[in-house]
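I'd like to ask you about the structure that follows.
A single protein chain has been omitted from the complex, and every remaining protein chain is retained in its original position.
So, chain A:
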Amino acid sequence: MRDAFSSYHPTVNLAYFAGIILLSMLLLHPYFLVFSFLGGLAYFLRLRGRGALRFCFLFLLPLMAAAAVLNPLFNHAGVTILAYLPDGNPVTLESICYGAAAAGMFGAVLLWFACCGDVMTSDKWIYLFGRIFPAQSLLLSMALRFIPRYQMQAGVISRSQACLGRGATGKGILRKARGGLRILSILTTWALENAIETADSMKARGYGLPGRTSFSLFRFDGRDRIVFFILMGLAAAAFWGLAAGAAGIRFFPSIHLPETTPSVVAIRILYPVLCFLPLILDAAEELQWTYIRSRL
């Protein structure tokens, strides 16, 4: 099932991902990191379902573990020395903490990028670009049409050549490479030949006339406006906290956390809301449906 946040206007989607990815990168304080990471992970699980777990265990966790372990091995700054490596360099508490924070940040950013890739489908990018660069946006749309088409045609050619015993299969790398080159050569000729007809079809429908407009199915509704303002408010608060030093952390030479003031508390409450915004919207919609159903 599609989640609620994906159905919002592309501007809202893009603004959200831009904000959350930037904040995940900048907020290295463990409290915020935990929420960036958990928010990203939860939303990713919501988007991909069970398939997401495989990604997390096979790819994300090993990568994060490597980042966390490698940092203290190569970074020796910090005042709290815990042990010495065989080569005589110190292992410090600060570099271990910094490594863990960096790994957390890395994981959170990767997760948010993965979510962004799923939510920001090609037509949303085309729409957003089309406002600024109409010609390039059409080009993108055409590329998205032709890539699957060429892939399919390459398959057709490969099968045809296999009929003649000339496919990209068979024994030996050289034979395979030669077969592959043949397929590529045929594909190129075919593509150039067929592009003439595509060009005719574009010309026949007036492509190239001045004053081209860009059509899309997206509309900026009332709910988009509300969510957009909420998200802007939350992001602004987080950035303000960052600038004021309330959300920052210093690792070297010794770890220093900001003092707990009312503004720090406020930001600590608001940031998790931002991280879980897509899931909150989703849950709200779910509740609404249950409510409607219960009244029937």
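Quick notes on this structure:
Note that in this section a contact is a pair of C-beta atoms (placed from the backbone, for glycine too) under 8 Å apart; a residue touches a chain by one contact, two chains touch by 3 or more; residues count from 1.
Here is the rule we use: contacts and distances are computed from a predicted model.
One chain of the complex is hidden; its UniProt record names it "Energy-coupling factor transport system ATP-binding protein", one of "Cytochrome c biogenesis protein ResB", "Multicomponent Na+:H+ antiporter subunit A", "Nitrite reductase (NAD(P)H)" or "Energy-coupling factor transport system ATP-binding protein". Only one of A:Gly88, A:Gly206, A:Gly222 or A:Pro262 touches the absent chain when the whole complex is considered: A:Gly206. The hidden chain makes contact, of the residues A:Ile186, A:Ile230 or A:Ile255, with A:Ile186.
For the chain left out of this panel, the touching residue among A:Met142, A:Ile226, A:Ala243 or A:Ala283 is A:Met142. Although one chain is hidden here, its contacts on chain A can still be listed: residues 122-123, 126, 138, 141-142, 144-145, 148-149, 152-153, 156-157, 159-165, 182, 185-186, 189-190, 193-194, 197-198, 200-215, 217.
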